[in-house]
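The other protein chains are all here in position, but one chain of the complex has been omitted.
Letters A, B and C mark the chains as written, and numbering starts fresh at 1 in each.
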Amino acid sequence: MSFIPNTPEDRARMLAAIGVPSVADLFTDVPAEHRFPSLDLPAPAAEQDALRELDALAARNTECAHAPCFLGAGAYHHFIPSVVDFVLSRSEFSTAYTPYQPEISQGTLQAIFEYQSMIARLTGMEVSNASHYDGATAAAEAVVMALNVAQRQRRRVVLSAGVHPQYRAVVRTYLQGMGLDLCGDETDRSLEDLGGLCDDSTACVVVQSPDFFGRIVPPDSLARLAQSVHACGALLVVAANPVPLGVLVPPGEAGADVVVGEGQGLGIAPSFGGPYLGYFAFRRENVRKSSGRIAGETVDRAGTRGYVFTLSTREQHIRREKATSNICTNQSLLALGAAVYMTCLGPRGLRRVAELCWHKAHYAAARIASIPGYAVEECEFFHEFAMKCPVPVDVANKRLHERFGIIGGYNLAADYPDRKNTMLVCCTEMNSRAEIDFFTDALKEVGRA
Amino acid sequence: MPEPLIFEKSRPGREGATVPACDVPETAIPPALCRSRLDLPELAEGDIVRHYVRLSHMNYSVDTGLYPLGSCTMKYNPKVNEVAARMAGFSQLHPLQDPATVQGALELLHRLQGMIGEIGGFEAVSLQPSAGAHGELTGILVMRAYHLSRGEPQRTRILVPDSAHGTNPATTSMAGLEVIEIPSDSRGNVDLIELRAHLDDRVAGLMLTNPNTLGLFDEHLLEVTRLVHDAGGLVYGDGANFNALLGVAKPGQMGIDIMHFNLHKTFSTPHGGGGPGSGAVGASAELAEFLPGPVVARVEEAGNARYEWRVPLQSIGRMKSFHGNFGVLVRAYTYIRMLGPEGLRAVAENAVLNANYLQARLKDVYPIPHGDRTCMHEFVAQGSFSAAPGIRALDVSKRLIDLGFHPPTNYFPLIVHEALMIEPTETESIETLDSFVQAMRTIAREAVESPELLRDAPHSSPVKRLDEVKAAKELKVTAGET
Amino acid sequence: MEYRVDEKVRYAKTHEWVRIEGAEAVIGISDHAQDKLSDVVFVELPAVGATLVAGNSCMVIESVKAAEEVFAPVTGIVTGRNEKLDKNPELVNKDPFGEGWLLRVKLSKPAEAEGLMDPGAYRKFMETV
Partner (left out) sequence: METKLHGWHVANAARMVDFGGWDMPVQYATGPREEHVRVREAAGLFDIDHMGRLSITGPGAVDFLQRVQTWDVTRIAPGRAHYSMLLNESGGVMDDIFVYHRNDPRAWLLVVNASNTRKDTAWLKENAAGYEVTIRDLGADTCLVALQGPEAKAILQPLVGDTDLSTLGFHHVVECSVSGSPSTLCTSGYTGEPGYEILLPAKGCETLWNGLLKAGESRRLIPCGLGARDSLRAEACLPLYGNEIDEETDPVSAGLARAAVRLEGHDFIGRKALAAIALSHARRLLVGFEMRDGGVPRHGYTIVRDGRTVGKVTTGLFSPTTGKYLGMGYVEPLLAAPGNEIEIVIRDARKPARIVERPFYTSPHWR
């Protein structure tokens, strides 16, 4: 067994030292009738056979890397510089655990400290934690934080229908035992309406920009919402895709109290939905109500600068049932990846990527608008937009894939029953002009009833 | 030699990546929407690589040496797992693609659901949860939903043994339920008298870590699960310590109704410095329809199989976006495929053998509260010596660093004074274990002869002991703060 | 080790002290309590006007490794809080009976204080724990 070094001789020596005749004798506490059951699993495979089998499975999937892909809706296809995977492949990072012993974990701790600093700057906030599981769980933790800030005395949570449907679903799953009034997202409301739902029993209002439909919330309207939310003593939580923030005004500047989102766009492969990265940034005044690990700077006994996880009294291993969350870890390796990605691109590179997304999406939208039977929803969008189709989206996508090898956009009717025949189209820097032209031409044919 | 912050190495005008030119006509972005500045570091590629490689040198990892961190199962991570997860046919899939275009991925997930169910003895498995604590929350919400659907909303109490991980109580209150702590008996088992005293129709269930955090298999497990079931409650299994039971016993057959598996521990996916992980959850037939969805279903049509998403009929809802940490799941699948049934059992046997060997060889120098019993994959020693009153477990741990080892888990479980929780795992050779024993014995001697060596340890690490009080008081959590 | 016991205050079994000053009382934690807590890094004081109920948790004091609840030794309304602790939480360690005081309250049941331990009783009590 290549992963287990013990030889029969080793085992014999160890058993002698322990003073039991056989390995089986170490398991006598296990009820005899349940001991050593048979496992109905495939026989062991040699490495080359295992890889051949996995290759065969992988071959039965259509990779968005090798097909024109116009699918976004919360997971995005961006270019990843080679340096990112190189760093993540360093097993000093990948095979370490949560830095319980800071003296021999400075690599991880400093990297997280740097990640926190970058996220704080990107979002315009003061503090970032070490990350959550993904965008959806980060949104749920943000709502829990708002409830904690309100000492659990406020029971209403206002959600915008523009927040990713799966984020809202996870918020509801997390909070189902708390008997809260979760409302606002039954219909597509204006920011004013959402502000109107906010009262003195409201813990927070959650919006997204660019929202699930790709629409940008202008900074001034966001600022107005922030004012009315704060007037009620509630927090404003903003979910944001970090890539557009390379060019857009950060929610922090518009008055958001918590900014969360899916960090996958920052150098993390789509990987069929995970592992991803939930970033979580907020104002310093709420730091003790926040969840998740936080790396902080300090000095060692010799006065040398170093980093530790701090404010651990918020966490489950100390506060137990009074903790701010039950979370134990973060998506450390992916936070590292995001930090490396942001470092590689730098301020100009990230801005350039964001601009490319914008230009290509607007180019695609303009071409689509000229195709009979199709219509692009009028609004200020970033790199995703809602496209009305002459046929059901499932039909369109099937044809796009079978006839043109194109991965089409997201079927909005799946989450918004009233948005029939509407496809959410996404463009990133990965979509060449040729691809976009190919796609828009394909739409003409696909649209025929 | 400390490594400067990346921001301190930044020089305006440098770039670490090239972005292609725009090949479509540009559309102006309204200035009102644009930010004025963005202070990200600016470095050339070579300097970036050097920075992170230097940081990596400041880490201790499983690939560096023995990492006997109790309850964390820091075993060797096979490299084939990495190759598999990076296959373009897996890493380049968009989670929302039409199922028809990802049948291979769905089949892998379906097989893994079946494998985990078989290994744990559960009817159904959801691969959605991202980590152990996430799986726990899933399990508790499922138990709650189950009782509600049976018309028993009054079942709001979760019994948690005092030896449990801190996550258990935190999870319980997050689910809106009440925690009742159950003490352990003198042999480290759940105290049956206390358990009986708390069992009534207000009990939703018991959260049980078995083997428990003392590394002991509960001698009355079947009695415990029977008592809880007779009272109408459910038993949640914390799978953190499942490495001891692979192929040895199926929790689902011993009265555990629902349990999470830490794929990053038991199934050897790398811990990544604290994540990503996976907390897949297995459940009995009774609870299957409450699991978070979607899960993968196999549909036979005209002789050939198709895989599709299915949401359990009374699902508690989504626990995260999309379908779980797929990249981690591919690694776990690869690991299970390579080991097979015999291999998995060998994992548990050797993990337990290694732990008992260490326990036997440390007994005479370190107090081991339950040393009279056979431990499972880990055991808890005490880092305190009558002959060296000033020395604490933390000092022992820090000194271990100087001697080239990662320390055990400190101060947990809480019920053991000055706890040192030691889990060697099956992937360590007897030579490594012997050298660890040597180090531990050396430290025991130093504790008496030259205690300052321990109190000032570590001496060899990139930094010395860090001032956590300063960190918490003068909170500095981003670069450039003053 | 020997803990300091202030002679002018009364003590609760949960190691808080009360100094009666007419209709008001000053509240803090004892030398024993601060030592057990180790270096205090944060003190979460209730707002002025908050109501304290004897025996109920009224605030939290955090060290690096612990978050301890402080139980109100008497019933009353908070009239003052030691704002200095915001910047210098270590005062609780340095001078628990003086500069490290926590709250000033208006007593609603002055008699309650009688039920608390006097310095002598508290010394004996500490030997038992």
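Some observations on this one:
Definition applied: contacts are C-beta pairs under 8 Å (C-beta built on N, C-alpha and C of every residue); 3 or more make two chains touch, one makes a residue touch a chain.
Quick caveat: nothing in here was measured; it's all calculated off a predicted structure.
One chain is not depicted; across the entire complex it touches A, B. In the complete complex, the residue from A:62, A:116 or A:176 that touches the missing chain is A:176. Considering the full assembly, B:297 is the residue among B:297, B:365, B:437 or B:453 that touches the omitted chain. In the complete complex, the hidden chain is touched by one of B:312, B:367 or B:462, namely B:312.
Set against the missing chain, the residues A:377, A:415 or A:437 yield one that touches it, A:415. Here one chain is not drawn; of B:53, B:148 or B:222, the residue touching it is B:148.
Although one chain is not drawn, its touching partners on chain B can still be listed: residues 123, 146, 148-154, 201, 232, 285, 288-290, 293-294, 297, 309-315. Within chain A, the residues in touch with the undisplayed chain are 155, 168, 172, 175-176, 178-183, 185-187, 197, 414-415, 417.
We take it that only the chains that are shown with their structure count from here on.
Between the interfaces B-C and A-B, more contacting C-beta pairs are found at A-B. Distance between chain B and chain C, defined via averaged C-alpha coordinates, is recorded as 39 Å.
The distance from the centre of chain A to the centre of chain B, with each centre set as the mean of the Cα atoms, comes to 20 Å.
For chain C, the set of residues touching two or more other chains reads 42, 62, 64.
Listed for chain A are residues 318-319, 322, each touching two or more other chains. Contacts from chain C toward chain B in the complex involve residues 39, 41-42, 62, 64, 89-90. Against chain C, the residues of chain A that register as touching in their complex are 288, 312-313, 318-319, 322. Against chain A, in their complex, chain C makes its touches with residues 42, 44, 62-67.
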